[in-house]
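Heads up, one of the protein chains got dropped from this complex, but the rest are sitting where they should.
Going in written order, the chains are labelled A, B and C, and every chain counts its residues from 1.
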Amino acid sequence: MATGEKRKYKVIGTRPLRHDGVDKLTGRAQYGADIRLTGMLHGVVLRSPHAHAKIKSIDTSAAAALPGVRAICTSADFPDQVGRIVELGEGAVNMRHLSANVMAHDKALYKGHAVAAVAADSIHIAEEAAKLIKIDYEPLPPVMEVLGAMRDDAPLLNDDVRMTEMGTVKPETKPSNVAAKFLFTKGDVTAGFAKADIIIEREFRTATVHQGYIEPHNATVLWNADGKVTVWMSTQGTFTARQQTAELVGIAVSDVKVVPMEIGGGFGGKISVYLPPVAAILSRKSGKPVQIQMERAAVFEATGPTPGSFMRVKVGATRDGKIVAGEAWIAFEAGAFPGSPIAPGCMCVFSCYDIPDARVEGYDVCVNKPRSNAYRAPGSTQVAFAMETVVDEICEKLGVDAAEFRIKNGAKEGTRRVDGPVYHRIGMIETVEAIRDSEHYQSKLTGPNRGRGIATGFWFNAGLKSAVVATVNLDGTVSLIEGSTDIGGSRTGIAMQLAETLGIAAEAVKPQVADTDSIGYTDVTGGSRVTFATGIAAVEAAKEIQKQMVERAALLWEVDSASVKYEDGKVIGPAEKSFSFAELAAKIHEVGGAVIGHGTSSSAEQGGAFGTHCVDVEVDPDTGKVQILRYTIAQDAGTAIHPSYVEGQMQGGVVQGIGWALNEEYFYDDKGVMRNATFLDYRIPTCYDVPMIETIIVEVPDPAHPYGVRGVGEVPICPPPAAIANAIHAAVGVRMRDLPMSPPKVCAAVMQKK
Amino acid sequence: MPTVYIPPALRDLTGGVETVEGKGQTVRAVLVDLEPRYPGLTAKLCIDDALRPGLMVAVSGTMSRQGLRTPVPANAEVHFLPALGGG
Amino acid sequence: MRDFDYAAPTTLADAVMLLSRGNGAARPLAGGTDLIDHVRTGRLAPDTVVDIKKIAELNVLEASPQGLRLGAAVPCYRVYGHAAIVADYSALADSGHIIGGVQIQTRASFGGNVCNSGPAADSTPSLIALGAVCVIAGPKGTREVPAEDFCTDPSKNVLQPGELLVEFRIPARAKNSGSHYRRFIPRNEMDIAVVSVAASVTLDDAKQKIIAARISLGAVAPKPLLATDAAAVLIGQVPTDDILAKAADAARKIATPITDMRGTAEYRTHLVGVLVTRVLQAAITRAKGEKLDYRPGH
Partner (left out) sequence: MSKKRVVSATINGNTTEFLCEPRQTLLEVLRNVLNMTGTKEGCTNGNCGSCTVLLNGRPVTSCLVLAVEADGASVRTIEGVACGSHLDPVQQCFLEGAALQCGICTPGFIMQTEALLEQNGHPTEADVRFHLAGNLCRCTGYDKIVRSVLAAAEFKRGEATT
């Protein structure tokens, strides 16, 4: 269901078959691990068994002597990076830390940290060789939890990390695990709370969780005799992968070509590189192409996760249900190196509401876990869990309807956020209204131990840079080349925008994702940006084609091009002359060469996306197990280009959020070893755990996009933990403030209440 | 005149004041205008004639990737914020 | 993966010979769903893998008035696809249905599951509750061990070097009998039991009183347990809520669970009581000949 005006587009809003569908359904699509090169070696990465240890020495001689071993690498093979800060598209990265994460230097900072790698004729030989590498470790005490790591006497991970604030370090600051502090204020928070009739202040914790993409990381690299390096890999961003690889192995960016293979999920976790620099060094040393595929355990132990957190949120409201003040103190686990999404966490905690006075303080803290990475609306899910359960508690105490409270206090155009800027046109309230008016919310929920909860979430959505090239073919089709790797069907969404602008069918566009030598710079497939920003580039390209097609028609008709116009998929000239797009395409060579349009986007920034969710749960009070009975998500998609894939993003995000809410977590033992690095014990939802996910697409067009697109990929993961926590409270009367809300915790809470 | 929002961590430079007014048609020009009144502000926000890594500027609610060159209309609001990516 | 040799004998004698020869470095392969993973992760390091699926004795599946014969290598899908098992030895079907996903059930066998001797193995409690006897072949001939005595510790059992589990023999079911197996897991499928319980009950002719019962507990001790005292509480009793609660109390008393990532000792002990009650109710429903409304995981 789409709200808003009636259909004004021919292609946008329809559901064409995705262009890459048949390849993916028949097993023909080539993912990263599917490439086969002549003479290809197989690489294995040896990983630290310790969560925190000095590496005193590495002896690779026995491994090198094993027949079939072709190359071995350690951090000694990588150039020194000192402390350079490099912009890598999505943000600034300390190259020394990135390098040390790819291959541990003098210290292993988490269990699973790469310490050496081997390339051999077969994967089995490489595995045997890796076991022969002797490493002398001096184990150090690990620190696994964010508040513990902030203490002065905590084991120190990185001696080059000192707390920065607004990018600068105070001179007297000592090295610590606290890498950064953020502070945002709006108005006078003390005065704000003084106006409150009710104040709720609660503490929350969330566990470390993983993106859980099904395809492990992989890279296949050929370091050719001419010094040119080709990388075939699954990545969310070929250009950032290219830059990271070049910087880490110390060659010119232009000497690296990244060829995007199909990618088996990313969710933010396939932006940082792990394997390409390692495979590149192994290829350079062996003179052969090297393929490395991570094992699933390494994917959990050494990639991914999104931070565990500690949060304190305080909200004040008046008796008549108006929020007057908010305060939050948030600490995120960065993992081994700085860089958690603490800043967006701080900026999102109060982002759904119009709060006059607010203050948010946040900390980025290193612990002995894998370096954290982006995961779908990074930082926003944690804080939504905290804020939205506090809001629910206020609604409960005031006896007001949770939807009406959100409508009354919701952020809208003109609302100033705690981080300062004022919202443009957004659809927060519209999503709450859509839930309030839904059959689900209006229906009666009956039965014991059942409850309903709602929650709202926000994500900024990124703009960033994209490029496309489109070529008109003589048969009236258009070949579309883009740089955005396609994780979820975005090729079709981009093709549809080109098709809409040209007035041709989606099927007449043939999209493909090109390597870094074949298309202009394009930022990552992340930040919910592809349909928005690459879409803008495609619209630009289409407009350029329109212009050239008008010129060609003018030449064919021998008229002034000013008398020709492009309208509704047709080129129309004087005296009722007209060509359909296909008719004209067949004739373009009569008066010129290829018609090629190109488009880039770089300055457009999105207005942000909101979603409101409604969930019914049933709690087994004897075991603490929570079953999801019914789930509805309403989300502002701006304009839904391909509704099926918009719904798909919403449904997928919700189910990831359900996993985060109920069962997903890293279990560490006291030595800092993850005990559940398998899909058996890291429990992502199966289809038997969830119901159908009902979707309501709300359309409040984003004025920053020609068709009003808002990115839809990330925000659906934000509300589920809070919505489920609120539903659990409605079902059995307990407030869960610790993720995941796994059966033992819910059971204990229910028993305690009894 | 454009209004510049001073990040809380830098308000010691403005005597605790949250917003200041600065003349100029770009972010750079506005900072140049502010520097004599609030010495050290530019150094806190910029390095090598560019915004510090990890910082972004938002003009009237829209994040910009153009850094110091970002145009600033009259009566605009200027915010300095952490750069954001996404998953 | 570690290098190993592979043999696929077709007779029991050859299999015993191959397993004896390796001095403990030969491992039998039935469904392989644990073995192959354990070799890959280095938990097991066999020199020879002996595929026992081609041996007739290990594939027997036969229900007769004398009882049920279940070959050690029979995969789960054949167990829950067998009408007599579903009807009369229901706990076995319940177990087979939730070991791994459907793909695993194509391969995984009850014999393999029992021989891995995990405290949380899904088939062992059902076999114990139904009074199964394990038939073992070895260099010194054949011997029989009750299912409750087969496992001795995590990953340990009574098998001596060269010995091979051949089949389970399960006594014929008395009339008015019913059985059920259930585990508690955080997801609804694809998980390792936090606690599991199997029970078998027999009612009198009036279907009022319990005249025989066996209860087995999984994941609450180093090996699956036979809860004799809990069963004794039920004998001669009408299964009221109060009686079931007493049985649950008795079962809780013998649970000595550990605290690990799947649950604390306290939580597991609590769950024993919850599951014993629910599983007994289900077994009684079946003993009465009524349809059991049960969805795995719920």
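Going forward, a residue touches a chain if its C-beta (ideal position, glycine included) is under 8 Å from a C-beta of that chain, and two chains touch if they have at least 3 such contacts.
Bear in mind the structure is a predicted one, so any value in this text is a computation, not a measurement.
Remark: the absent chain touches shown chains A, C in the intact complex. Only one of the listed residues, C:Q103, C:T142 or C:T259, touches the absent chain: C:Q103. When you scan A:L25, A:L147, A:A252 or A:L474 for touch with the missing chain, the hit is A:L25. Within the complete assembly, C:M190 is the residue of C:M190, C:A213, C:A227 or C:L244 that touches the hidden chain. Not every partner is drawn; the one left out touches chain A at residues 15, 17-18, 20-22, 24-31, 33-34, 36, 123-124, 211-216, 262-267, 293, 295-296, 487-489, 644-645, 647-656, 678-680, 684-688, 690, 692-693.
Residue-level contact of chain C with the missing chain is found at 1-6, 8, 29, 31-33, 36-37, 39-41, 49, 51, 53, 77, 100-104, 106-107, 188-190, 295-296.
In the analysis below, only the chains that are shown with their structure count from here on.
With centres taken as mean Cα positions, chain C sits 43 Å from chain A.
Computed from the mean C-alpha positions, the centre of chain A lies at a distance of 28 Å from the centre of chain B. The residues of chain B never reach two or more other chains; the list is empty. Those residues of chain C in touch with two or more other chains do not exist in this structure. By the touch rule above, chain A contacts chain C in their complex via residues 124, 127, 622-623, 625, 627, 662-663, 667, 675-676, 680-681, 683, 685-686, 688-689, 742-744, 747-748, 751. Listing the residues of chain C that touch chain A in their complex gives 1, 3, 184, 186-192, 194, 260-264, 267, 270-271, 274, 297-298. Touching chain A in their complex are the following residues of chain B: 5, 7-10, 18, 44-45, 47, 52-55, 58, 60-66, 77, 79-87.
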